[in-house]
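Shown here: the complex without one of its protein chains, the others still in place.
And then subunit A:
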Amino acid sequence: MTHETLSSSSSQAPAAASAWTVTTRNRASSVAALLIVAVLLAGIAAPLFASRSVLQDLFFILTMLTLAQCWNLLAGYAGLVSVGQQAFVGFGAYVMAASVALGGFDPVVAILFGGLAAMLLSVPTALFVFRLHGAYFAIGTWVIAEVVRLLLAQWKALGGGTGTSLPTGVARELPGVRLVADWFGVRPAQAADMVYYWLALLLACAAIGFAYRLLRSKQGLGLAAVRDNGQAARAVGIDPNRIRFAVYLAAAFVTGLAGALIYLQKARISPDAAFSVTDWTAYVIFIVVIGGIGTIEGPIIGVVVFFILRNLFADYGSWYLLVLGLLGIAIMLFAPRGLWGLFTERTGIQLFPVRRILAGGPLTKTIKGGPHG
């Protein structure tokens, strides 16, 4: 222990002390930033050379990625293992459908309504499930999702238990569809697929951008502290419930947006599909777990693996689910930090670095000090 006095550590540090620098960047991440920009540009341009079926696959990948980022934020960072995210997918989708079919709103406005409605739903939900912990929290979120499904199945105007189709021509009313059709000389149906794709890309990028910004902010550090040790977090002035509540609300909003967009593209909605625990939570958990929970890169890897498996095994019915399950178990046992975790442990590469690295002149000088350092 060096016997420096604490004089310079009084709350107003003089300018002379600022020989310290703090950075989250490393060499790999600068290269990664370029890579990300390149992928993003290719993503934006994809509809110009990709076929409709490829665009629909990419739409699926991007919307699942959005859901996975949300669940990862909840479970991987806030310690909230929800198995009831389908409540927000379904509720967002239903509010979107009602806004379009009954309210006659513009589809993009209807998507926003879906997200806002999901966030509103998350407030009373949180008041209930935040009293529960661990497994009880998980079950509680599932119960709420079932309750919302059963309630919406009573909504006769939207087809009750069997569901309903959105009015034909909704796709053509999407802002920009006519413009895209004219510019690229494609039929309106294809133009609509292009616009859906761009919306999904925007949403996925926004979800990743939001998660990354959050993790690099003071709140992100607070969230990590709460996850690591709630009691110590309270002792240094962090309110765990407030920070978890904020994350829960934000995740519900984005999940609701994704649900609304998914069902706008499907153009058909039913309670069983929109509140499916398999589609909107089990697959999402699988994506996050095999990719790497608690990292932004993990869900990106996970969704690609999931998509490949789905295409390889989709024709084998229950074998497909068996393979997914076994793979999930194998990863949990042998690589609990997921595929990205395996990769980053060996290479140290991070595409989205969040660690604050302290560097500076005094650091190199004092390193040799300390008899038991």
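We adopt the following convention: a contact is a pair of C-beta atoms (placed from the backbone, for glycine too) under 8 Å apart; a residue touches a chain by one contact, two chains touch by 3 or more; residues count from 1.
The criterion applied here is as follows: contacts and distances are computed from a predicted model.
Enquirer: Missing chain's UniProt protein name, "Cytochrome c class I", "ABC transporter ATP-binding protein", "Chemotaxis protein CheA" or "Na(+)-translocating NADH-quinone reductase subunit C"?
Expert: Cross-referencing UniProt, the chain left out corresponds to "ABC transporter ATP-binding protein".
Enquirer: In the full complex, which of A:48, A:235 or A:314 touches the chain missing from this view?
Expert: Selected residue, touching the omitted chain: A:235.
Enquirer: Can you work out which residue in A:20, A:136 or A:316 touches the chain that's missing from view?
Expert: A:20
Enquirer: Taking the entire complex into account, which one of A:133, A:178, A:213 or A:355 touches the absent chain?
Expert: If we include the chain that is not displayed, A:355 is the one touching it.
Enquirer: Tell me which residue among A:27, A:156, A:218 or A:346 touches the hidden chain in the full complex.
Expert: A:218
Enquirer: What is the set of subunit A residues that contact the non-displayed chain in the whole complex?
Expert: Contact residues on subunit A toward the absent chain are 1-11, 13, 17-18, 20, 22, 218, 221-222, 224-225, 227-229, 231-239, 355-358, 360, 362-363, 366-367, 369-373.
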